[in-house]
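Single-structure report; data block below.
A single protein chain has been omitted from the complex, and every remaining protein chain is retained in its original position.
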Amino acid sequence: MSVPPTHRSGHPPAVGTFTTELSVRFPDVDAAGIVYFAKAFDYAHLAWEELLAAGGLPLHEAIPGRPWILPLIHAEADYRRPMRFGERLRVEASLTDVGGSTVTLRYAVRGAEGELRATVTLVHCAVDKASARRIPLPEEVLAVLGRAGLSLPATA
Amino acid sequence: MSVPPTHRSGHPPAVGTFTTELSVRFPDVDAAGIVYFAKAFDYAHLAWEELLAAGGLPLHEAIPGRPWILPLIHAEADYRRPMRFGERLRVEASLTDVGGSTVTLRYAVRGAEGELRATVTLVHCAVDKASARRIPLPEEVLAVLGRAGLSLPATA
Amino acid sequence: MSVPPTHRSGHPPAVGTFTTELSVRFPDVDAAGIVYFAKAFDYAHLAWEELLAAGGLPLHEAIPGRPWILPLIHAEADYRRPMRFGERLRVEASLTDVGGSTVTLRYAVRGAEGELRATVTLVHCAVDKASARRIPLPEEVLAVLGRAGLSLPATA
Partner (left out) sequence: MSVPPTHRSGHPPAVGTFTTELSVRFPDVDAAGIVYFAKAFDYAHLAWEELLAAGGLPLHEAIPGRPWILPLIHAEADYRRPMRFGERLRVEASLTDVGGSTVTLRYAVRGAEGELRATVTLVHCAVDKASARRIPLPEEVLAVLGRAGLSLPATA
């Protein structure tokens, strides 16, 4: 008998998304027994780390190994239903926008029945480490996201 | 010689804002030595706790003592310049919107020279504890914010 | 191709231990790129949550569902070698002492080659919720730990 994994990642359940699973941990919840709002951003960042790894460029290799970094310039979350201690959650990441220097991902956090609990949007901006200036988004970033199953919907 | 306070709160430096000061702590920063993005939401929530206390209804009394709670339904942040370990920051809270059930505050996080580092917006929604349903924003909430110096700009 | 799980738990690799795996996440590390010391306690608590679940009494069910709780009365950690961002770690839990009201577990945190990074010891005390007083350790606690593979070494 194997103990079920408590945090599992996998390939997209649907075209264009990458799914990470996690459990709500004791330190994640507040005095009301529900996930403290800022923790939703950690859940999205966890999914970001997972999808970079799935795409072949783990963040812990990207940070020292590339001349660029991808700091966040914007983050936002909408909370639909409380997430409770002990729950299994599924974070579905999708690519929603690619600008000159920026890349935007949306993370839908869902409960066991697939119902939406929260959505998080993170906007990263490519910055050259040496000059600390914005640079065009490196093509490698989109290649990595593509290998994790993420791509922009084709436009007509 | 007195040791300078490391986290000080005070009355509005300008009409309509409430200012909280804090220091960037060691556990707040990431591997790059700058504040981890999700921490900005903690800074805003700290200011929220301070201004409720200044308005006479500390959050730790409001949660058990009122039939309503004010959970967040939306949170967002824009990051302008890195916040670094050891820095003194000033969080200026202002009231930006009041809806039927909601109240929206904006938190401008500034460095020692007043330069903007990040802005955080938090939207709270009044919920009745017993029914877990939205209710009209209790008048007491605006009274508390008012006593902390926050009010909506008068409209023409 | 399956994406490797990033946090997996399993049955004891050796008699008397319960192993949980985890990855060092970006928010876990400090400005030096190594795990912030207090985070080691979170890793041990994560293993505690996992082994309770493996033993059939997940913490999120135990807290509301039992007349007792098991708050910590002592926690300690020894740090041997730095744990770095991106590393896979293995946390091996073992039961080291059972007193009148207390139960003590030791968590050995190991790197990919099995080398010791840190050890954490957590001492829980059984407390009756209603009276807030110490009570003898409920037998169910040892039964749960036993089902997760943990027992005290037999003494001569």
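Should a chain be cited, it is by its letter among A, B and C, assigned in written order, with residues numbered from 1 in that chain.
As a convention for this text, a contact is a pair of C-beta atoms (placed from the backbone, for glycine too) under 8 Å apart; a residue touches a chain by one contact, two chains touch by 3 or more.
What you are looking at is a predicted structure, and each value in this text was computed from that prediction instead of being measured.
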Option from B:Arg84, B:Arg106 or B:Arg134 whose C-beta touches the chain left out: B:Arg84
Chain A residues that touch the omitted chain in the full complex: 26-27, 29-33, 36, 38, 85
Touch list for chain C against the chain that is not drawn: 31-32, 37-39, 41-42, 45, 63, 69, 71-79, 82
Chain B residues that touch the omitted chain in the full complex: 2-3, 5-11, 22-27, 42, 45-46, 49-50, 53-54, 58-61, 63, 84-87
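Please note the rule applied: only the chains that are shown with their structure count from here on.
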Copies chain C and chain A - interface residue numbers shared by over half, same or different: same
CA centroid of chain A to CA centroid of chain B, Å: 26
Inter-centroid spacing, chain C versus chain A (mean Cα positions, whole Å): 27
Residues of chain B whose C-beta touches two or more other chains: 31-32, 38
